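Shown here: the complex without one of its protein chains, the others still in place.
And then chain A:
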């Protein structure tokens, strides 16, 4: 395997539905409306619904994250092959049962269509089907890093069965396929990017090097690395080496 090249196969979802179980084909996805595993004791409920960005004037809890669904097929994050779903994306929202919102500095709870700008790099496309995962904590919860990570982890666990099915789809049947190479340009000025990211506490954190693209499992918090600089290649970055916890 060429460690310089990352291939991303994109499977375009034309039909996303709620059903009794997970089922993925080259162009359709069925998911349950709640986690099929037992949820953490601190949680009151986790509900999942499908949303059309063109018709979403209803109230939501604060948006904790927008997450792509992607999985490693060959190699590690940054090289080899990944399979990714397009036409579908995930919004994670969270609060406690009394309405206390899970955020660090400013909440985006309110009407969904007024609280998100669709069609940016960090938000769903208005043509996507959005999987809205709403996590409700019991009222006696402690707002700390551990609780927030548990919430992110619950969403990650809900998505993992989709990734497991996505791994075994045949890349040749993908709607699109992209090869990203780390190309050197000797003699040109050497340029680097420095990205300063949050690393101070609950809902003010970032996780790197999880097993799955944009995943949580095995990820390392930048706070636990004392915020020290680390070097990532462009391919690691675009293969989901970072999971935001903001």
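Methods note: a residue touches a chain if its C-beta (ideal position, glycine included) is under 8 Å from a C-beta of that chain, and two chains touch if they have at least 3 such contacts; residues count from 1.
As a convention for this text, contacts and distances are computed from a predicted model.
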The complex's invisible chain, by UniProt name, from "ABC-2 type transporter transmembrane domain-containing protein", "Aspartyl/glutamyl-tRNA(Asn/Gln) amidotransferase subunit C", "ABC-2 type transport system permease protein" or "D-proline reductase (Dithiol)": "D-proline reductase (Dithiol)"
Among A:73, A:100 or A:234, the residue in touch with the chain that has been omitted: A:234
Options A:21, A:172 or A:188, residue touching the unrepresented chain: A:188
Hidden partner chain, residues of chain A it touches: 62-63, 65-68, 70, 89, 103-108, 110, 114-118, 120-124, 183-201, 204, 206, 208, 213-214, 222-223, 225-234, 237-238, 240-244, 246
